[in-house]
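Here the complex is missing a single protein chain, while all its other protein chains stay put.
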Amino acid sequence: MGDIKTTRRSAIKLLGASAAGFLAAPAILRSRSAFAQSNVLNITTYDKFIPADFLEKFQADTGITVNIRLTDDQGKQYNLLTAEGANPSTDIVTVVGHRFSQFIGSNLLAPLDTARIASWNSLIPAYQQADWLTTDGKTWGLPILAGFECLARNTDYVEDTGSWDVMFADANKSATSYIVSDFLSITMRYLGDDGDYVTYVDKPDVAQAATNKARDFLIQHKDKVRKYYDAGSEIQQMFINEDVYVAQGWSGPISKLIMDGHPIAISVPKEGTYGFVYTLNVVNNAPNADNAYKFIEAVAASPEVGAAMTRQSGFTSTFAGVEAILDEKERAASTLPADQVERITFFSSVNRDMKNEMVDRATAEIKAA
Amino acid sequence: MAAARPLDGPKAALSAAYWVFVLYLLGPLLLMTAMSFKAAEFIAFPIGETTLDWYAKVVHDGQFLSAVGYSILIAAATTLFATVIGTWIALVVSAESLWLRSLVFALACLPAVVPGMIQAISVRIFIATLDVPTGTGAIIFGHTLHAVPFVMIMALTRLRTMPGSLVDAARDLGADPVVAFLRVTLPYLKPALYGGMIFCALLSIDDFVRTFFLGGYRTTLPMLIFARLQGGMSPEINAMATLVLLTTAVVGLYAEQLTRKARTR
Partner (left out) sequence: MTSLPADTTHRAETGAKAPASAPRYAPGYGRLMRSPFYRATLGLLAENRAARLAVFIGVPLLWIAIAHVGPIVQLVRISLLQTYPITDGSSPSYTFANYWAFLSEPLYSLPLMRSVVFAFCVTLVTLIVVYPVAYYVAKIVRPQNRTRALLLLLIPFWAGEVIRTFSVIMLLANRGALNVLLREIGLIDRPIPMLYNYFSLSFGVIYLVCLYMLLPLYSALEKIPNHLLDAAADLGAGPFTRLRRIILPLSKDGIVSGCSLVFLTTIGVFATPILLGGPSTGLFPETIAAFFHGASDKWPVGAAMAVVMLAASLGLAALFMRLVGGKRSARFL
């Protein structure tokens, strides 16, 4: 570095330019960006949730310019909306069903007027009236993709036992992985308790006892864990690298592994598991709410869009007629035998505050143990 | 200037240390580059079938190209502002007579210590209370304030050993304070400032969380990579990184070649 040569002259120029820029900074900062314009729609969503072809067609058909901001988890979306307060920079967000109460509680979402959405009936009926989708008699979003907490195993090394037992087996020492908060719920269910806290309304003592039981069980079996993870890409890579042989995972990322031909199998053990649904939601005080409705309507209008979403994300589509469009491999990776489907309970939106409080606390304790 | 010959004996050992370190830095990245040719959705050993498709895809990916451009724009602006401000703060802190020195120094260091996400959130709330909108300006502001302490510490290290007599001599020769600064202090600081500028550019180009909270709907490279990672670590992301690395290497070598020529002329 000592050898790179600048003349004093260029140093002066540099300094002058920066000084000018520095003085102009307030002006640059103040130039109001265009979040609220008549023909714009701002969406915050995951990469590959909205198919590119569909997006292009929508923009061409309606003349609306769509801006997409990509996120990679729910927490960031929530934090961003919270920090923005009453003047959101986004119109549509992608919230997972059981996080509704948190977003609604903080006044971040507007209820969805389903009467304005002509294609609402293309949803599989079970999703149209799902109880987690409605709070206070209002509907809060358009379900687009459904996933579940699955048991994933490397078929070369681990036999199918049909039970979550395999996560605690001595044979799998240092060979398992899970998302602590999610797996805590599953463990509670495995131990015979209510992992979703729906029946614990006004019974904090019972809830705490059940939580502690599962917590202690997980701490007792901590030697089986290779790593606690957070993101889908992590568990994918751990399976590929054979750092873990069996894990709790979200169906989407695991299905993608199967679609790519890795020796991974996905199942719902007999003790059951939980499911969750991604939904598109209109933001409270959205600057372009009308365009948001047009977009939501268009998403629901064609099963092709749903199929593209499934192909890209690995999650199951919530729209009728999508399965027929997928090819055999895609269908196999993203759908389950009927008896296993019945073991899935969708996360509720009841009693979230108690659940979140206790689960977050236990998660910290398990990690610290 | 002849090469020094201190520590003659251990010279070979030092040379070995350098090359082992180079291997440590480059080895893993060579793996990444190798993975970018893999013909599969995910990266894994063995590489097996190879393809150039990922590169073709990346080169034609408008989102990637515009993200790179936007990242460079932000990094350049950040480097400019942070270098000026950081150097200025260093000068103030190094002024002997100022009793507030230690406080200013500690406050100037603050942004280097706050974990990224917390800084991002607090800056986001802060600019909201000032009614400043998010967007390019806000990103540059966030990146600049993160980079300033790095420049300042680099500049201070060098300023501390600067003989005061240099500036005095310049003043005796009739230079006013500004000219004395530009002619004496700034050139003396040069190596440290280059280091500081590299930090600025790196911190800015690699920043995800501040950009996410302060940005609008234009994607920077780290944001794009984080979002793509959601679908799995595919060779496509490796191809992107390889292209970025190759470009920096070529630009770096070219600049080095230019300065070398300028010096020999």
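In this document, chain identifiers A and B correspond to the written order of the chains, with residue numbering beginning at 1 in each.
Following the convention adopted for this analysis, a contact is a pair of C-beta atoms (placed from the backbone, for glycine too) under 8 Å apart; a residue touches a chain by one contact, two chains touch by 3 or more.
Values in this document were obtained by computation on a predicted structure and should not be read as measured data.
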Contacting the left-out chain in the complete assembly, out of A:Thr65, A:Thr82 or A:Gln128: A:Thr82
Residue of A:Asn42, A:Asn67, A:Ser89 or A:Gln102 in touch with the missing chain, whole complex considered: A:Gln102
Contact partner of the left-out chain, one of A:Val66, A:Met188 or A:Ile240: A:Ile240
Chain not shown, touching residues in subunit B: 1, 3-11, 13-15, 17-18, 21-22, 24-29, 31-32, 35, 43-46, 85, 88-89, 91-96, 98, 101-102, 104-119, 121-123, 125-126, 129, 141, 144-145, 148-150, 153-154, 156-158, 160-163, 166, 169-170, 173, 175-179, 182-185, 187-188, 190-192, 195, 198-199, 202, 205-206, 208, 221-222, 225-226, 229, 233, 237-238, 241, 244-245, 248-249, 252-253, 256, 259-260
Touch list for subunit A against the chain that is not drawn: 1-4, 8-9, 12, 73, 75-76, 78-79, 82, 85, 99, 102, 106-107, 174, 181, 222, 225-228, 230, 234, 237, 240-243, 352-353, 355-357, 359-360, 363-365, 367-369
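In this section, only the chains that are shown with their structure count from here on.
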Contact footprint of subunit B on subunit A as seen in their complex: 1-6, 8, 11-12, 14-15, 17-19, 21-22, 25, 28-33, 35, 42, 46-48, 67-72, 76, 79-80, 83-85, 87, 89, 231-233, 236-237, 240-241, 253, 256-257, 259-262, 312-313
Subunit B - residues contacting subunit A, complex: 40-45, 77, 80-81, 83-85, 117, 121, 124-125, 128, 132-138, 140-141, 182-183, 186-187, 190-191, 194-195, 212-213, 215-217, 219, 223-224, 226-233, 255, 259, 262-263
